[in-house]
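A single protein chain has been removed from this complex, and every other one stays in its place.
Which chain is which? They are A, B and C, in the order written, and residues in each are numbered from 1.
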Amino acid sequence: MVNKKLKIGMIGGGPGSFIGAIHRMAATMDGLMEVVAGAFSSNPEKSRQTGEELFLDPSRVYANYDDLLDKEKNLPESERIDVVCIVTPNHVHFDPTIKALKSGFHVILDKPMTFTLEEAKTLYDAIKSSGKLFCLTHTYTGYPMIKEAKSLIEKGVLGKIRKVYVEYPQGWLWKKLETEDNKQAQWRTDPNQSGSSNCMGDIGTHAFNLAEYVSGLQVSHLCAHLNITVEGRVLDDDGAVLLKFNNGAHGILTASQINTGAENNLKIRIYGEKAGLEWEQEDNNSLRLRWPDKPDEIYRAGTGYLSSLANENTRTPAGHPEGYIEAFANLYRNFARTYYALEAGKDPKKEWLDFPGAEDGLRGMAFVKNVLASNQSDKKWTPFEV
Amino acid sequence: MVNKKLKIGMIGGGPGSFIGAIHRMAATMDGLMEVVAGAFSSNPEKSRQTGEELFLDPSRVYANYDDLLDKEKNLPESERIDVVCIVTPNHVHFDPTIKALKSGFHVILDKPMTFTLEEAKTLYDAIKSSGKLFCLTHTYTGYPMIKEAKSLIEKGVLGKIRKVYVEYPQGWLWKKLETEDNKQAQWRTDPNQSGSSNCMGDIGTHAFNLAEYVSGLQVSHLCAHLNITVEGRVLDDDGAVLLKFNNGAHGILTASQINTGAENNLKIRIYGEKAGLEWEQEDNNSLRLRWPDKPDEIYRAGTGYLSSLANENTRTPAGHPEGYIEAFANLYRNFARTYYALEAGKDPKKEWLDFPGAEDGLRGMAFVKNVLASNQSDKKWTPFEV
Amino acid sequence: MVNKKLKIGMIGGGPGSFIGAIHRMAATMDGLMEVVAGAFSSNPEKSRQTGEELFLDPSRVYANYDDLLDKEKNLPESERIDVVCIVTPNHVHFDPTIKALKSGFHVILDKPMTFTLEEAKTLYDAIKSSGKLFCLTHTYTGYPMIKEAKSLIEKGVLGKIRKVYVEYPQGWLWKKLETEDNKQAQWRTDPNQSGSSNCMGDIGTHAFNLAEYVSGLQVSHLCAHLNITVEGRVLDDDGAVLLKFNNGAHGILTASQINTGAENNLKIRIYGEKAGLEWEQEDNNSLRLRWPDKPDEIYRAGTGYLSSLANENTRTPAGHPEGYIEAFANLYRNFARTYYALEAGKDPKKEWLDFPGAEDGLRGMAFVKNVLASNQSDKKWTPFEV
Partner (left out) sequence: MVNKKLKIGMIGGGPGSFIGAIHRMAATMDGLMEVVAGAFSSNPEKSRQTGEELFLDPSRVYANYDDLLDKEKNLPESERIDVVCIVTPNHVHFDPTIKALKSGFHVILDKPMTFTLEEAKTLYDAIKSSGKLFCLTHTYTGYPMIKEAKSLIEKGVLGKIRKVYVEYPQGWLWKKLETEDNKQAQWRTDPNQSGSSNCMGDIGTHAFNLAEYVSGLQVSHLCAHLNITVEGRVLDDDGAVLLKFNNGAHGILTASQINTGAENNLKIRIYGEKAGLEWEQEDNNSLRLRWPDKPDEIYRAGTGYLSSLANENTRTPAGHPEGYIEAFANLYRNFARTYYALEAGKDPKKEWLDFPGAEDGLRGMAFVKNVLASNQSDKKWTPFEV
C-alpha cells in the first residue's frame, strides 16, 4: 500500500524559471506530493543553487536529466522518485519524457508536448504503451468553473453548440523584450527553443485546448492568419484562426502577445441552441450562463449547486477566491488521486481522471502545424489533420 | 436668421417600428428639432394613427412619401419642413432620399445607406452635388467615449495602430423568430426588404463603421465567413471577418445574431505600439486605456479631463449615465448645430461636423458586398473595393 | 379632449443651471410635453437669453415667476401653460409652488420639496387640497430596474426584508470648490439657499427616498452622524445614518461629497429572508438578485421577463443602455400619461401613477430635520417624526 507522499524529480525549473516555481507550488500545496530530486538547469551550479533553496539532499540534485533518471531508478523503491516533472523549454520535452517513461516513471510535462508534431506522435505511442500516467499541464482546464462549463455542456444545458469564441490576449511582447535580458522572452521567440511558432504555440494551444475541452467538440477545418508585428522577430506574435468543428459549429480563436496592456485574460464564450456561457480567466471564479428568455445566471465557485466535476476541483467556499495556482494544483491533485486509487487497486473517480494528457498534447501539436500550413496557404480552409 | 426649431418630416416609423421612435426621441430631446409632418406607414390608417399620437396637424400626415415631399416643398418657407428623416426598411432608402434631396430638403437616413452598392454610389454622388446636409445614423459613433477614443488615437496616444478587434454579439435571432409575428425579425431576414445580407448588413456594418471611425484607418483586404445557423433562413445570421488595414494593421470583426443570451454589446479593442484601448457599448460611459508599464486608466464620460470632441457630445456630469438615446441624439444635435452655423454664415465647429455621412454609407455598402464576395470565394483574401 | 402636447412654464433653469437643462430634456424627449414659457432667472437678461435659446416667443419669457403665473393664467385655455416646472434653488421652492397651484396649474418641482419642514407641511396640505397633479423629481426612482426591484419586493420574492444598505458617494466637494466660481457648489453649501443641510439635504434625501420606495418600508428611528470635512464650510459634506424600519428591519445610509474621486454611484442593497437584491446607478440597467442556494440572477432592462412596472418605464430593447435622462423622463412621462388619462375621464394605469409626490417630499424634509436632530443628540436613537 502507498502510505506516503508521491516523490517528484524535476527536470528544469532552475533560477529565472517562471513555470518551475508554479509547478512546485501546485505539486506541494495539497500535501500529496513533494519534490525530492532534480536536474534544474543545464548549469550544474544553478541546479545546485535551486536544490539548496528547496532544502534537497545534495546527492539528489543532478547535473543533467540523464543522471537524474539513471540514478533515481537505481535507488531503493522506498526512496526513489515516483514521478518526473519536466518544465524545460519546448525543445527539451521529447527526450527526457521518453527516457523517463522508459525508466519506469510517471510523467508530468509542461505544454506543448514536443518540439514537432512528429515527436508528438512518437511520444503519444510511447505514453500509450508505457502504462504510466502522463499529464500535460494545460493549466486552464483545471479551473473549477471551466469544469462546470464542461459539465453543463455535457448535460445538454446549452443544447447543440453553434458557436465558439476563444481569445487569448497578452501584451507583454509589445516591444522587443527578447533583446532586454528577459529569459522568458528570449526562449519563446527563438525558433531553436520554441519551435515553429511562438504565439500560437505558447498560448494559441491553450486556447485551442480549452475550446475543445469545454465544448466537447473537435476542430475539423481552420483558416489561419499569423502576424509578426514587432520588427526583427522571426516567429509569430499575433494571430487569428477561423474554425469549423466536427458537429457543424463555427468558431474564432485569437491569440496575441502584442495587445499592449493586456495581461492574460484567456476568455471563452460558447453559444448553443438553448443557452450560452461565458468565462474569463481573470475573473475565474464566475461563470455566466446566458438565457434568451430569462435572467442570466452567475455560477460561482465553491457554492453548493455545482457539478461533482467542479466540486472535485475546489478547495475553498464561495467568495474565497481560488486562482491560477489552484487551477494548476488541480492537475497535480487529480494526477495524484488517480495514482493512489490505482495503487490501491481501485477505479479512480472519473472526475480525477479528467486531467489533460497525451491526446491533448498530440492535438495541440497538430493545431500548431495546421495553423502554420493554413497561414502559408492562400486557400481559405485547411482541413485539420493529425 | 434662423430663430426656430428645425422642422422634420419623417418617412417610416409607424406602429411597431423600433427605430422610428428612437429617431424621434433623439431629434427632440435637445429642443433643436421637432417632427411636424410624416408619412409613417404605407398603410394610411397606420400613418394617421402615428400622426395623432404625435399630436401632428392631420393635414401634414401623408399617405406616402411622394405626397409628403411634394406638398411640403410647396408650403411657405416658414411652415414647411427643413429636414426629411427616413427610417424605412432598407429597400425603401434610396428612392425617398434621392427625391428628398431633389426637393431641397436636408436628409437624415437610417443605415444602411441603400439596398445595393450601386444605389449607394448613385446616392453618394447625388448627396455630394445636392449641397444639402446628409446624416447616416451610425449611432454608435455618437457615444462620448467613442469620441474620446477617436480623439486619443488621433493625438497619437496609442502610437501606430497594430491590431483592431471589433465584435457585435446579439442573440435575439437564436430561434426562428421571423415566423412568430415579430416585425423586426421578419423584415431583417427577408432578402426583399433587407438586401443581400441580414447579420452583416444590419450589425456587421455598425462594427465596420466603428472600427474605421475610431482607428482612423481603412480596411484594405478581408477574409469573410458567413453562416446561416437557424434552419430555414436564407440570409446570414452570423459571421466573422479577418481584416487588413491600410496602415498594415490587422483586425477581426465578428457579428452574430445567434449568440444565445447576448444582448447588444458592441465592443471594440484597439492596440497600438504604445498603448491599447477597450470600450463596450453596454458600459458605454467608460473607456479603458491600457498601458504596458503603468496602471490602466478608466476614462469616464462627463469628467473634466476629456477632449473637446467628447465634451461636445455629452449632456450630464460624470456618474449620471448617458446611453443609447443620447448617443443617437448626438448625431441629431451635431447635424442641427451644423445647420444653424451654416445658416448663420459661420463655420461649424469641427466637432459638430463629426457625424456619419455619405462616405460612411458608401463604405458600409461596399463592406457588405466585399464580405459576400469573400464568403463565396475559396481564396483567403479579397481586396476591399468600393 | 386633449389632443395636444402639455405646455410647460419653467421657473428657474437659466444659464449655468445643471438641472434646468435636464428637466427640459426629460420633458420633451417623449413628445408629450413642450416648454412654451419661462421665468428662467431673477436676472431678466439671463432669462431672455435662455428663452431665445429655447426658441420661445419673447412675450412668454417673464422677468419673474409672479409675472409668469399671473400672465399665463389669463391667457386663453388653448394657449396657456398646463404645468409649472420649478427648478430653482431650495429656498425658492415653496412660494412659487403654492402660487402655481393657486393659479390652477399642475406642478413639477425639483427636490427637496421646500426649505424647511414647516413649509413642507403647509405645501403638502396645499397640494392635497388643490386637486392638481404634483411631482417631486426624485429621479432615481425612475430607473426601470429600480421599478423592477420594487416590484419584486412587493411580490414577496425576497421574503420579509431584514436589511437595507443605501449609499450615495460623491467626491466633487473634495476641495473648497465654492470659492472657485462654481455656481453648483456655491448655492448648495450656502445655508441661505440650501437650507439646514447640504450633503444630507442634497443627496441623502435621494438615498432615503430610494430606500423607502424600493423596500416599501418606512424609517422609524435613526442614529445620525454628520461631518464638515473641508475647512471653512458651515454645512455638512458627509454623513452616516443607522436606520430602523417599521417592520423591524435595520439599515445604514451613507452620503458623502468628499469621497474623493467618486462620481455619483447611488447604490442600494436589500436583503430579505429568502433572497437579496443589489443595484447601483452607474450600472443602472442591471439588477442582481442574490440567492442563498442557486446562482445569482442578473435582471436586465428591456428584456421580456420584467414586470409591467419596469416595462412602462423603458424605451429601448435590452442592451441599448438607458440612463439618467431617461429615468428623469420617466417621471415626466408618467405625469403626462396620468394627466391625459384623467383628462380623458379614464383611470390612469397604476404604473403611471407611480411617480414621487407630496408624501415623498414631506418625508424627505422630515428626514433632514430628524437627521440634524440626531446629529446634535448624544443619545443613540432618535424616533423619526414628521
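Methods note: a residue touches a chain if its C-beta (ideal position, glycine included) is under 8 Å from a C-beta of that chain, and two chains touch if they have at least 3 such contacts.
Remember, predicted model here, so these are calculated numbers, not experimental data.
Novice: Among A:Gly156, A:Pro317 or A:Pro383, which residue is in contact with the omitted chain in the full complex?
Specialist: A:Pro317
Novice: Touching the left-out chain: which of A:Lys4, A:Lys350 or A:Lys379?
Specialist: Candidates A:Lys4, A:Lys350 or A:Lys379; residue touching the omitted chain: A:Lys4.
Novice: Pick out which of A:Asp67, A:Glu282 or A:Glu385 touches the chain that's been left out of the picture.
Specialist: A:Glu282
Novice: Out of C:Pro58, C:Gly131, C:Gly261 or C:Gly345, which residue would touch the omitted chain in the full complex?
Specialist: For the chain that is not drawn, the touching residue is C:Gly261.
Novice: Residue by residue, what part of subunit B touches the chain that was omitted?
Specialist: Residues of subunit B in touch with the missing chain: 289, 293-300, 303-305.
Novice: Given the full complex, what residues of subunit A touch the hidden partner chain?
Specialist: 3-5, 18, 21-22, 24-25, 28-31, 35, 52, 54-55, 170, 172, 262-265, 281-285, 300, 302, 315-326
Novice: Give me the subunit C residues in contact with the hidden chain, please.
Specialist: Here the touching residues of subunit C are 158, 162-163, 165, 167, 169, 171-172, 174-175, 223, 225, 227, 229, 238, 240, 242, 250, 252, 254, 256, 258-262, 269, 271-276, 289-292, 296, 377-381.
Just so we're on the same page, only the chains that are shown with their structure count from here on.
Novice: Return the chain whose centre of C-alpha atoms lies at maximal distance from the corresponding centre of subunit B.
Specialist: It is A.
Novice: Just curious, how far off is subunit C from subunit A if you go by their C-alpha centres, in Å?
Specialist: That pair's centroid distance is 55 Å.
Novice: Could you pull out the residues of subunit A that touch at least 2 other chains?
Specialist: Residues 289, 296 of subunit A touch two or more partner chains.
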